[in-house]
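The structure that follows is given in the form of structure tokens.
Removed: one protein chain of the complex. Kept in place: all other protein chains.
Up next is subunit A:
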Amino acid sequence: MSTTEAVHLPLPRLPEGWAAEDKDFKAVGCLSAATRRNVEPVGPHFLAHARRKRHRRTFSEDERI
């Protein structure tokens, strides 16, 4: 899904002295563990998901085809 949502609240200003070694990007944490759940095998978006998963494609690979 690459629908773009528009948000109306502004982003914060960069604080003084903020720096990152690698191209202005800094990874500071990682995600919490995911839960495993069953997706319902119904609808066009699921079929697209199943197609990607069975052919081991990523989103962008799938779009190119």
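In this text, a residue touches a chain if its C-beta (ideal position, glycine included) is under 8 Å from a C-beta of that chain, and two chains touch if they have at least 3 such contacts; residues count from 1.
Everything below uses one rule, namely that contacts and distances are computed from a predicted model.
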Chain not displayed: protein name in its UniProt record ("Cell division control protein", "2-oxoisovalerate dehydrogenase subunit beta, mitochondrial", "Ribonuclease H2 subunit C" or "Chaperone dnaK"): "Chaperone dnaK"
Hidden partner chain, residues of subunit A it touches: 1-15, 18, 20, 22-47, 49-54, 58-59
